[in-house]
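With one protein chain held back, the other chains of the complex are shown just where they sit.
Letters A and B mark the chains in the order given here, with residues in each chain numbered from 1 onward.
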Amino acid sequence: MRRSKAFAWIAMLLALVLVISACGSGSKNGGNNSSSSSSAGGSNESSASGGAQTKKDVTLRVFVTNVTPQIQELSEKFSERNPGIKVEADTSPVDQYDTLLNTKIASGDAPDVFLVYTGTKTERLVREGHLMDLSDQPWVERIMPGAKSVISIDDKIYALPSSQFVMGILYNKKIFNDLGLNVPQSWDEFLDTAQKIKDAGIIPIGLGLKDAFTGLFIPNMMAASAIYRDNPDFDAQIKAGQQTFAGSAWQQMMADYLDLDKRGLLNPGVLGTGYDQIQQMMASGEIAMMPTLTPTVKGIRAMNPEVELGMFPLPYVKQGETIWLPSNTKSVVAIYSKTKYPEEAKKYVEFLAEPENIKILMENNLSVYTDIESVSDPAVKELEQYIANGTYPFLDAVWPTTVQPALMKGVQSMFAGGSINEILEELDRQYQIGLNAQ
Amino acid sequence: MNRGYGLSRLWVNSLFLLPALLVFTVFLIYPVANSFYYSFTDWNGIALAPKYIGLENYRELLGDSDVWNSLKNTFIIALLFTLGVNVIALALALCLQGSHWIQKGLRVWFLIPLMISPLAIGYVWSFFYSPIGGILNMLLESVGLSFMTQDWLGNPKLAIYSVIFSSIWQSMALSMIIYVAGLQAIPRDLYEAADIDGAGMLRRFTTVTFPLVAPAFTINMVVTMIFGLKKFDIIFIMTGGGPGGATENLAIHLYNQAFTYNRMGYGSAIAILMFLIIFVLSLFQVKILRNREVEY
Partner (left out) sequence: MTNVSKKAAPVLQALVLAVWSFIVLVPLLVVILNSFKTMEELRFSPLSLPGALRLSNYAEAFLEANMLRAFGNSAIITVISVLCIVLFASMAAYPLARSDAGWSKFIYLYFLSGIMVPFQLAMVPLYKLLNVLDLIGKHFGVIMIYASGALALAIFLNTGFLKTVPRDLEEAAMMDGAGKMRTFWLIVFPLVKPITSTVVITNSLFIWNDFFVPLLFLQSKSAQTIPLSIYAFRNENMTEWPLIFAAVVLASLPLIALFLALQKHFIQGLASGAVKG
């Protein structure tokens, strides 16, 4: 009979724990008074369990990547200024962000305010009707015209921009000075400079292809000068079927890209080395140059405050020609079209758009607002002067969403010995698939 | 047994079956059925009304070289994982059947990797396999084997084996424990009989040990094969399927298609394919192995 007692206890315990866990475990910040069993959301706030509340407490759900940790303190500031509107800011690691966001939207449970990536990703969301039109918001007129045209979709604005990212080659000034090297202005000079660095026993260029996205920097930079400077309609032509990746300037670009490895100008074990290791080696001076984005500079300086850094655009040009760079306007957030709290959400975004807050969000990057000045890192400033020559958006902003992952995989394949032709054909194939899906 | 008893019997049986049936159907079968439906659409994950496209996805995947590549990798991983785990587990179990304190201690020691999350295992081994400053290469250099240093995860020909090894490292001991139990259940007199016949180590194994450890063998082979076919977490963390798809199996491929390429419909079709393969192979394997089992 002891056994049956034991079982009775277990059964009761189980029931008890099941009830407890179903009713509010995992709810944020403990159960507040009106905790209707809702955890990640304030959507049921109004149906408070029988409690008579004179003021309706609103909770805005905000979702961004962990690259923007400032969102927490900004959200708190906002709540202080606007009692009655609570903000639940959730972050996710970058590589999971799209997955999580899409799953949330697909299930009809999208956050009220969330990060969107400029370009085709935003376009996708707009086409499916998930984003609110923000063209009439007060902060829109403060956006620089160039940036405004980049983020507009059908002449409407759907997201709050924060800053401008640019891709370039980060270089170690001390190594360059010690070896008497100048910033290269052409592809031949670039190869020459790298060779001299190699002869001095230092790794010329660092590439961390284990993290597939790093493979994208160089093609983006090459394409800006080699293709878009002289033919800005290239993408429109691909869309219209008049152009393909295969057989275009991409063949030469990829061959030259691979050539860097063949000449031994890249770090050994390029496919097995991750981005974090490359950054480490850059900070410690083992690598002289690395292709990257302007925001990365801050992190590298944090690893080694003594390192002297500069940036220049990848000169994939013949001597004397103009160099173009890839530049992207980074968005902070957009508003879910079906949010239950449109007014509060707009207020939140307006708050973020205030100059001091934009400054916090943009960190050391270049400004996109007419009333905000870029407070940049000296290395980033070095790159800024080239922007006036000409820029083109990051390619994932203009391609269907299926193409970039294919290019990432393709670059790895290429370095693993794959055929460039096959890779470019796959890009074409994925482009068509992506177009049809949109 | 009157009719009343029959009805109450049905009622009681249902009561026993109900909780499991409910949870299983609602949280597994129903979503799977949905995925089945999606595999006939071109759903991109966020559209509110996916478009029906019939067998298009299936036609595409039959001609998709990436799918064939993933299929090949799935088999390689499953095969090597299953073989690796079972051979090593059996070999170690043979050495650890006794009750000497060292043997007991080692059984515990070998189980420790199993207590660690595959996530952590992935991070640690990635660190280990690093081409520059990686521990494995360093170790090889320090014992004068520097010609053997490699880009373990970056070399496309090697990467898959590196990942498989890490996976075996982690889960081998589970099978080993099962083998130990199976071995301990073999009656000692059979071994004595073999001894009297003058059998050497090898003959002992082939005539007594291996046939009688068959039930443990069956279970281990089937379970490790299913896990090998489904492997995801550790690959995801260590290589994400790279470099260039060298370690991409069906599970990783379908995850990428569904979530990175935003082709949920296509991804669902690949998932269905994966399920079919696992189903057929498992059935096949169980049939073969069950026939081998010896009653004693």
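Annotations for the structure displayed:
What we mean here is this: a contact is a pair of C-beta atoms (placed from the backbone, for glycine too) under 8 Å apart; a residue touches a chain by one contact, two chains touch by 3 or more.
Values in this document were obtained by computation on a predicted structure and should not be read as measured data.
By the touch rule given at the top, the unshown chain touches A, B in the complete complex. Contact with the chain that does not appear here is found for just one residue of B:Y58, B:F75 or B:F127, B:F127.
The missing chain, though absent from the display, is touched by one residue of B:S35, B:Q150, B:T224 or B:T260; that residue is B:S35.
Counting over the whole complex, chain B has residues 9, 12-13, 15-17, 19-21, 23-24, 26-32, 34-35, 38, 45, 88, 91-92, 94-96, 106-120, 123-125, 127-128, 133, 135, 138-139, 142, 169, 174, 177-178, 180-182, 185, 195, 198-202, 204, 215-216, 219-220, 226, 230, 232-233, 236, 251, 254-255, 258, 264, 267-268, 271-272, 274-275, 278-279, 282 touching the chain that is not drawn.
Residue positions on chain A in contact with the hidden chain: 3-4, 7, 10, 14, 17-18, 21-22, 24-29, 37-40, 66, 90, 92-94, 96, 99-100, 103-104, 106-109, 275-277, 279-280, 284, 303, in rising order.
As a working rule, only the chains that are shown with their structure count from here on.
Note on chain placement: the centre of chain A and the centre of chain B lie 35 Å apart, centres being C-alpha means. By the touch criterion given at the top, residues 98-99, 102-103, 105-106, 124-125, 128-130, 209-210, 212, 267-274, 277, 281, 401-402, 405-406, 409-418, 430, 433-434, 436-438 of chain A touch chain B in their complex.
Residues 42, 44-48, 126, 129-133, 151-156, 239-240, 242-246, 256, 259-264 of chain B touch chain A in their complex.
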